[in-house]
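What follows is part of the complex, with its chains left where they were.
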Amino acid sequence: MTALAPHPDRLFPADPGVRDIARRLYAEVATAPILSPHGHVDARMLADDEPFPDPAALLITPDHYVTRMLHAVGVPLDELGLARDGRPSTADGRAIWRRLCEHWDVFLGTPVRLWFETEFSEVFGLTEQPSPATADALYDQLSATLADPAFRPRALFERFRIEVLATTDDPADDLAAHHRLAADATFPGRVIPTFRADRYMHPDEPGWAARLERLSAVADVDTTTYPGLLEALRRRRRAFAEAGGTATDTGVIDAGSDPLHEAEASRIHRAALDGTLTAGEAAAYRRNLLYRLAELSAEDGLVMQLHPGVLRNHHRPTFDAYGPDTGHDLPAVGAFTRPLTPILRDFGTHPTFRLVLFTVDETTFSREIGPLAGFYPSVYAGAPWWFIDTPDAILRYRRAVTDSAGFTKTSGFIDDTRAFCSIPARHDMSRRVDASYLATLVAEHRVSEEDAAVLARRLVDDIPRTTFRLG
Amino acid sequence: MTALAPHPDRLFPADPGVRDIARRLYAEVATAPILSPHGHVDARMLADDEPFPDPAALLITPDHYVTRMLHAVGVPLDELGLARDGRPSTADGRAIWRRLCEHWDVFLGTPVRLWFETEFSEVFGLTEQPSPATADALYDQLSATLADPAFRPRALFERFRIEVLATTDDPADDLAAHHRLAADATFPGRVIPTFRADRYMHPDEPGWAARLERLSAVADVDTTTYPGLLEALRRRRRAFAEAGGTATDTGVIDAGSDPLHEAEASRIHRAALDGTLTAGEAAAYRRNLLYRLAELSAEDGLVMQLHPGVLRNHHRPTFDAYGPDTGHDLPAVGAFTRPLTPILRDFGTHPTFRLVLFTVDETTFSREIGPLAGFYPSVYAGAPWWFIDTPDAILRYRRAVTDSAGFTKTSGFIDDTRAFCSIPARHDMSRRVDASYLATLVAEHRVSEEDAAVLARRLVDDIPRTTFRLG
């Protein structure tokens, strides 16, 4: 059995002098409250505040960062608890946990392992590394822990020092859980919705018309016309803002944003409902809607987050059997400078508009995102995301973006996770890596240690507050 | 008030052993003369040798590296001295300087701040960091300094140890300032023109016909025909060479270089003058002209510099109000291997032809520029440029290009600046970073320290001399 004991100096530079500086800078922010302005935790979890289910259902099955890697070494997804063809998995929690323990070594060197080690140790108090030999004892320990009221969602929310947690929600969502939380005087936390209208932007996808209908009901406006859809989105944005939301999010395959004349957009909208849509029309419609979302952001001040460049559901057979978000959304080439020209021409210097650009294509950091954030007052360079939310990629991001955008025009860290218990570990990794980057600047006499300490604090405080208008 | 005192070890590696090596290698080149084979200083400034205007007009307003970043944090460009809609800015020098001092922290970690710190300290003798509290005193000190004859352009040229300074000039420029300088026995410096014909390559741009007319007058050849334009360019290249020029420069959106038959090029030329040009024809004409510029370089031996991949004037409203070169020329994806195929097929091994490739897309360093320079005798890997003329990107360039092109086929540093007083700081940064890179190779036993010292000296001496045929 090998001890599980995350080192207090983990992720700091190896050079003793630089490490000392990194330690001091990290100490400035190690216990700062967590601002989580972008993520995928379900607000109902906190509203209900029920005990978490078994360890596997909490830690493994819903986390596609974990399941995709086990799948990559040959573990079928149904053995990890995923429902296949609509039938619940027959694997019980203990069996699923054992699979993780058997394959624990395939995570060596990956951020998932580092997050897990911190989470297992600091949240759950485990002291031994997972392995076939320790699997059952660890499972028992985790199960017992989860039964403890101190491990209910709200207790952990407080213990994690989360000040703001943003969820991601469909425009048709009634935000009931958010309202319950806001009305509950016993819960002082701030849980805010994020407006994500992706599912209305693809008139070529099955179910688009049905989604329009649902949205129509919630927004109380006819969405069978294009102006009606825009009005419904506008109303729901207002409802999100009233529920505390400060931002929207959009994940599209590319950042193309050419506006259409209303007549043309209306024509395509009708064609989609009539079933005569072409692929070109669908793309034009999507790009127009991206432009309109920017226009709405300039109008209502909700911060626009943009996450382009991911090919969703790459492996059709897995999608057919297991559904979306099962580990095979995969990155493609990214681009911003050209495709965002229409949006930035019309709103780039608009006083209310704000656009945070995220990418899974690192080449855009120094080539596009940094330069755009370094000119347009509205543009912010989003933190590395998804596949590149890792110690090395965060360093590459800082080294690439700081040159042309400094620190002020970066977004601050976002954890983007549905794994609630990993939130502190993820923010801690980010704080350590930023401290290491700043320590190197100090050691190379590029920034004074005094200025670096100010920057370290700003990166977890006023920078995300300002970027996401958290107040 | 915080001291302004650039550290003697700035930009060297933090590891004590490697830093010692870097110090020794840097010492080999710290005071070497400056060869500046590519930049944007105006030759008239040196020919007239008038005192510089106020500090803001010297240091801030004309430098889009500085103004774009202040714009990105919300300062309108007219508050930085830029003329808007043809009306001069009402902001006076002191007010503009204060804006920089107020926002000094947004430059933390950026190369602009490092250049400024070195320049303020070593050129102007400032000893305090800019801040709202120090703004006025620093402004007064700078103003007083600029009145000193020792701070006139020629005195600084000498003090900066500039051996060669290349300007960038339109083919229709009569090079009067260059001739005045050459004829002035009291000025021993070498200021040479660079032939930049970009404005003749885009028959779809407003003003193209008028520019042809001006060129016709200077070159004394009819440019209303395509062969006439080629002949005019050939003659002006000869005039530039006679004025000491050794190189040309071209900045186009892509490196496409397919030649056209003369009849087809002539047809498009006429169509452009007749106002019947299509977008496709304009692109074909531009690519043909790029090929012809290569052909002329093979003929007359002027070194061809190529800077593709920048989308000019990305924000149309800023262009309309403030004109070009105002901070929103923004990078797009770069490519060389494919689009340069015609030029390299025909001139790649030509004994006279020489092509220096620059990029703002770092992905091309290891993928295209290094391999091309590592095969074609005519091709040189240009130093990082513009957004990537930074300590980290220079290191990335060396790590990417050395593998396939070594040092001999790199261009040597170019400062590419219109900020005359920043020239020593920029070259100093480059020398420090190259010393650091070489020191790492030495410390990792990849190159001997003796060889590294030779390379350090060559990088600021025979390598740029050879690349740019400076003699």
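A and B label the chains in the order they appear, each numbered from 1.
Simple rule for what comes next: a residue touches a chain if its C-beta (ideal position, glycine included) is under 8 Å from a C-beta of that chain, and two chains touch if they have at least 3 such contacts.
Being a predicted model, the structure only gives us computed values, none of them experimental.
Because every chain is the same sequence, the assembly can be counted simply: 2 are drawn, and the full complex in the file has 3 copies.
As a convention for this text, only the chains that are shown with their structure count from here on.
Here the spacing of subunit A and subunit B, counted between their Cα centres, is 40 Å.
Looking at the complex, you find that subunit A touches subunit B at residues 13, 15, 17-18, 335, 337-338, 341, 344-345, 348-349, 363, 366-368, 370-377, 379, 399-400, 402-409, 440-441, 443-448, 450-451, 454-455.
Residues of subunit B that touch subunit A in their complex: 2, 6-7, 9-16, 68-69, 71-74, 105-111, 114, 311, 314-318, 327-328, 330-333, 360-363, 387-388, 390-393.
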